[in-house]
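Handing you a structure now.
What you see is the complex with one protein chain gone and the rest in place.
Chains: A and B, in written order; residue numbering restarts at 1 for each.
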Amino acid sequence: MSDVLEISDLSVTLDQGAARPILDGVSLTVAAGDFVALVGESGSGKSVTSRAALGLWPGQATVSGSVRSCGVEMVGASASDLDRVRRGQVGMVFQDPRAGINPVRRIGDFLTEGPQLALGWSAERANARALELLEAVSLPDPKRHLRQYPHELSGGMLQRVMIASALMTQPALLLCDEATTALDVTTQAEIVGILTTLCVDLGTAVLFVTHDLDLAAATCDRIAVMYAGQVVESGRAEDLFEDPHHPYTVGLLDSRPPLGGLAPDTDLQAIPGTPLSLAESPAGCRFATRCQARTPQCETRPGLLADGVQRLVRCWHPSGSTPASTPSGARS
Amino acid sequence: MSALAEPALKRLRQRTRGISALSIVSAAILVIFVVLALASSWIVPYDPTAGDFTAILQDPSAEHWLGTDQQGKDVLSMLIGGAWTSLLGPLGVVVVSTVLGFVVGMVAGWRGGWVDSVLSRGMDILFAFPALLLAILAVSLFGKGLTAATVAMSIAYLPYTARLVRGVVLQERARPYVLAYKGLGLSDTFIAVRRVLPNIAPLVLAQSAINFGYALLDLAAISFLGLGVQPPEPDWGAMINGGQSALLAGAPYAALAPAVAIVIVVIAFNEVGEELADRIQGIS
Partner (left out) sequence: MNAVPGPAERAQAVLAQGVHKSYWVGPTEITAVRDVSFTVRPGGALGIVGESGSGKTTLARMVVGIEEPDAGTLTVAGEPMLTRPRGASARVAQAKRAQMVFQDPYLSLDPRRTARQSLEDAVRAHTSGTRADIDARVDELLQHVGLGEREAGARPRRLSGGQRQRVAIARALAVDPAVLVLDEAVSALDVSVQAQILRLLVRVRAETGVALLFVSHDLGVVRYVCDDALVMFRGEIVERGPVGHLLDHPEHPYTRLLRASIPQEGWDPEAIGQARRDFLAGLG
């Protein structure tokens, strides 16, 4: 199976005033039709990573490494290459649907305009497709919604419109950046259900960016956990939950109060300190200042250790079943 | 010492980063005008009120850099001498209208209800009243001169500040931090005056800087009409009035120089005010 997204050794540094690194050697692949979650807290660089798939860089940035979206290299891509990928092959859904939609245009125009202008679709074709997708995202009255304005719909309904819009051209990859975070839990569940069904049907791969490890595990096959601009651990969702290797993953899992209650005589385990951005974090292991298992070795940068298929961890002292110490993708 | 100086320097650099060159130039121009106004009596080359009938309507020369008017007064000296009243008037307008605007706006926004309705309608009425009509009214009460014009303009500018303050106070009043202060049992007066006022002041003062430019323009217009500063007291608006006939006689400098000065100062105040407002909005 071919990869729709192939990020390798991506580093990004902002150049406003003093240089400020925000991503450090991120590697990530999403195979066709795959569901991959990118999990992290604020400042982890998860949004920057996902936007890289569209060749969207924050402000003035120096970018090194490679990002291939549907086979097209996005680092230093030409305007026509960027257009081709953004218009037809990679879709995106943001956290706030109202930010991404023109408030004075009808929903129908919003949905059909892009494909008509960019891909030369006929009005009939675009309209038919829009209607079909609004039905697929379970909106109650698609024909009426096409004529409505954004303010007439609730946040949950509008987010479905955004999903429909992102899938108009049947892209190979859909980026969801905290797409359900602002919604109520019951609405979130319904929309994630719609999203997954639709993407499976269309064969669209999903990169699901979220702060919610449980949601990531319930939605995706694979999870990459980011901290301070690095992927610190990645693997199959169930492996990550059953046997987390990186102390940060362990900490995140223990930070969530379980729905079924804590086991007797145990307490919630918080990670000390605050999530740091790459620029604030120590050289060497970026997590070291918050880590309980820190040793002097952690002052040097750990490489990525591979453990079996698709399992990587960036730590000198991984917990759980010890991964085979075969450094992979480690840089100096 | 250096340990203390270093972060201060860094902070200064952070603060000045991103300020447009135009704003810096504008601020510099304003400083120059203020210095000229303050030092005018020492630096004017001629007495700005004394004419010289042997040298009327002269073109710029080495002796008279900006020429002379029809009474033979040195235009440059009048420009520098007039800077004082031309800047003092708007300053009075801005100070009075800002102080009163704060009072009216805070009371209206904070108390709400009928108090707000009464004050807001009052401001609407003032708003609808032409500033020039107010000026004529003030002149009939106080007589011609800078005081009457300043009082009239202060009243005319009051609704702008009051409305802004009221709007910001309404917004601020619903903020959780104000609710938290109330929840702690602090008095409304304490919260409004000691805590909310300092938070909204920078934004309102930025607006006042912009108002300064407009007030200068309006006061110049009043002096131009002969209702404000009276000759021989030098003033930019009065100078334009005095220079009118010379303009037709082909000696434009007496009217042109103060006009250009007004345009420059108004634009500079506008630019600085906008920059301040932008930066304050960016912070909060």
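We take it that a residue touches a chain if its C-beta (ideal position, glycine included) is under 8 Å from a C-beta of that chain, and two chains touch if they have at least 3 such contacts.
None of the values given here were measured: they were computed from a predicted structure.
Q: Going by the touch rule at the top, give the shown chains the omitted chain contacts.
A: Spelled out, the missing chain touches these shown chains: A, B.
Q: Can you work out which residue in A:G251, A:G303 or A:P318 touches the chain that's missing from view?
A: Missing-chain contact among the listed residues: A:G251.
Q: Looking at A:T13, A:T219 or A:S281, which residue reaches the missing chain?
A: A:T219
Q: Among A:T62, A:S78, A:N102 or A:T197, exactly one should touch the missing chain; which is it?
A: Spelled out, the listed residue whose C-beta touches the missing chain is A:T197.
Q: Could you tell which one of B:F33, B:Y46, B:W110 or B:Y181 touches the chain left off the display?
A: B:Y181
Q: If the missing chain were put back, which residues of chain A would it touch?
A: Touching the missing chain: residues 41-42, 138, 184-194, 196-197, 211-215, 217-219, 251-252, 254-262, 267-272, 274-275.
Q: Contact with the hidden chain only, please: which chain B residues?
A: 175-177, 179-187, 195, 198-199, 284
Here is the rule we go by: only the chains that are shown with their structure count from here on.
Q: Based only on mean CA positions, could you tell me how far chain A sits from chain B in angstrom?
A: One centre to the other, that is 52 Å.
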